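The other protein chains are all here in position, but one chain of the complex has been omitted.
Let's look at subunit A:
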């Protein structure tokens, strides 16, 4: 795969944006489920999409909009619960849904995004728009009924959907080996008569390559693909979650952090390609952008109580309990 240097640096930029965005969350407003360690899978998948392609995501929601190229200010303001947030402070860390970048849902109900992504694919097909729908989910979500139900519908109707599993090995604390009768998630595709592919989620360009293939199949009307990206979550399930009993070995965490960091691995690739000098300037630029979005979030106003009522319906109707002006 021959990639344009500018495109490769954009891949790198988006991974660093996710990493530093989340490190800023840890430092300034410690809430949420972090994607640190999973940036290669997320960005590799997103970079295979057009801006108007649809995306559904999960409670681990920060990476998807950043991967899709969203503006950082409204995202950070949302983390802080501010009125300038992408969801006006009403959605929060698990729901960074930026519709201007094609996101239609970041569901904190595990498996909730499967039907919605499938419906977006149906919509693209009915309207003949040529768009595809990218459904991000975790390994745990494949045990929800909506996985089987939705993938089956996409298969019978040949919908342009890419089911993209960020398999980080653990559903909170439960390992794949203890929650899946057959732990090879890509093989589940066989049951629906669609292609299933496993890819190294720490290798961003490998992810990009398999996703591009799935996207072109989808656009050609050949139906959905299931992609399983093997990745790893460096931090805990959620950064305020107490873990009373150790469920994964320190050595395992250290192994991934030290040898399987998707950003470090990609820096080596880019340096070998002669782009080493550009990395520092991308890093500096992203650091500035993060500083800027944190300052923006801190300075932004809180939402008003009346915002709750105003965002309920598309047309003004009488709602019980709305405060009188």
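Keep in mind that, in the parts below, a contact is a pair of C-beta atoms (placed from the backbone, for glycine too) under 8 Å apart; a residue touches a chain by one contact, two chains touch by 3 or more; residues count from 1.
In the analysis below, contacts and distances are computed from a predicted model.
Participant: What does the UniProt entry say the missing chain is called, choosing from "Spermidine/putrescine import ATP-binding protein PotA", "ABC transmembrane type-1 domain-containing protein", "ABC transporter permease" or "Pyruvate dehydrogenase E1 component beta subunit"?
Facilitator: Matching "Spermidine/putrescine import ATP-binding protein PotA", "ABC transmembrane type-1 domain-containing protein", "ABC transporter permease" or "Pyruvate dehydrogenase E1 component beta subunit" to the record, the invisible chain is "Pyruvate dehydrogenase E1 component beta subunit".
Participant: Among A:58, A:118, A:211 or A:300, which one touches the chain that has been omitted from the display?
Facilitator: A:118
Participant: Can you say which of A:47, A:86 or A:263 touches the chain missing from this structure?
Facilitator: A:86
Participant: Using the definition of touch stated at the top, determine which of A:27, A:126 or A:243 touches the missing chain.
Facilitator: Touches the omitted chain: A:126.
Participant: For subunit A, which positions touch the chain that isn't shown here?
Facilitator: 54, 56, 85-91, 95, 97-99, 104-105, 107, 109, 112, 114-127, 129, 133, 145-146, 149-150, 152-153, 156-157, 308, 310-315, 317-319
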